[in-house]
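Please see the structure below; I have some questions.
Shown here: the complex without one of its protein chains, the others still in place.
Naming follows writing order (A and B), and every chain is counted from residue 1.
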Amino acid sequence: MTARSLKIQKLITLFILGVIFYCTPFFSLFNVDKEFLGVPVLYLYLFISWGLLITLTAFVIEFPRMKSLNSSK
Amino acid sequence: MAGKILIVDDEPNIVISLEFLMNQGGYEIEVARDGKQAVEALDKFQPDLVLLDVMLPYKDGFEICQMIRENPKWKHIKIVMLTAKGREMDINKGLALGADAYITKPFSTKELLEKVQEILNNSSNDA
Partner (left out) sequence: MIQNWAIISTSLLYLGVLFAIAYYGDKRAQENRSIISNPYIYSLSLAVYCTAWTFYGSVGRAANTGVGFLPIYLGPTLMAALWVVVLRKIIRISKKNRITSIADFISSRYGKSPILGGIVTVIAVIGIVPYLSLQLKAISISFQIISTHPGIHVQGEPVFHSLFDDTTFYIALILALFTILFGTRHLDATERHEGLVAAIAFESVVKLIAFLAVGIFVTYGLYNGFGDVFTRASRIPELEKLFTLNKEVTGTWGDWLWLVFLSMMAIMFLPRQFQVAVIENVNEKHVEKAVWLFPLYLFVINLFVLPIAFGGMMHFSDGSVNPDTFVLSLPIVEKHNTLALLVFIGGFSAATSMVIVETIALSTMFCNDLAMPILLNLKFLKLDQRKDLSSLLLFLRRSSIVLVLLMGYFYFRFIGEYFSLVSIGLISFCAVAQFAPAILGGIFWKGGSRTGALAGLIAGFIIWVFTLPFPSLVQVGILPERILTEGLFGVGLLKPYQLFGLQGFNPISHTLFWSMLFNVGLYVTISLYSKRSGIEQTQASLFVDIFKYTGGVEFSPTWRGTAPVKELHSLLRKFLGEPTANRLFRDYARKRKINLKETFEVDADFVQFAEQALAATVGSATARAMISTVVKEEPLSPDEVKSILDETQQVIAYSRKLEEKSRELERATAELKAANQRLQELDRLKDDFVSTVTHELRTPLTSVRAFSEILYDNTDLELSQRQHFLKIIIKESERLTRLINQLLDLQKIESDTMDWNIERIDIVELVKDAVQATSQLMNEKSITLDMNVPDQPLYINGDPDRLTQVMLNLLSNAIKFSPEEKGLITINIAREGDQVLVSVKDNGIGIRKEDQGLIFEKFRQVHNPVDGRPSGSGLGLAITRQIVEYHQGKIWVESSPGLGSTFFFTLPLASEMAMETSPESSEQPQE
């Protein structure tokens, strides 16, 4: 369909990705008492995934014509 | 009555024929084989009439024609365009740029000679 509806679909996918990050047991994988480079793994996970989510969103918004990675051509 | 004629053409065989013809007509002759030589010869040789081909290396006949007409000290020089470019457009362009005659190749030797004589006579009558 239109580029607009494709964009909306991508954004909804990102929303679901965010839900997976923060609202599913996926979260508990990182809820461990360990540190990496002195920073607790949970903190690292939360902020890195957050940054990633924002970057992806920016990408979807700012480069709407970018073909999705899994398309064959 | 005689005059000075500058032949500008890059085809050696055509130059030979023109040289022969103009010699027969009793004119003083100089030959230029391209646009650059032609411009030099204009100053040095001070011709009364130029037989000018259009397709020339470096500077084509139209440009030379324009140059001559733009320079007041060459005002008296007559120009006969002598070229294989025979389209209406080319002829009009030549005349518009100030050529006195436009003759397409291949030409009749007699007609050419007569044309040259006629033009040179007119100019001397004017003067």
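The definition used in the following text is that a contact is a pair of C-beta atoms (placed from the backbone, for glycine too) under 8 Å apart; a residue touches a chain by one contact, two chains touch by 3 or more.
No experiment lies behind these values; they were computed from the predicted model shown.
> Using the touch definition given at the top, which of the shown chains does the missing chain touch?
Listed by label, the shown chains it touches are A, B.
> Residues of subunit B in contact with the chain that isn't shown?
Residues 10-11, 13-14, 16-18, 20-21, 24, 33-34, 36, 55, 57-58, 84-87, 104-110 of subunit B touch the chain that is not shown.
> At which residues does subunit A meet the chain that is not included here?
On the subunit A side, contact with the omitted chain comes from 7-8, 11-12, 14-15, 18-19, 22-23, 27-28, 31-33, 35, 37-40, 42-43, 46-47, 50-51, 53-54, 57-58, 61.
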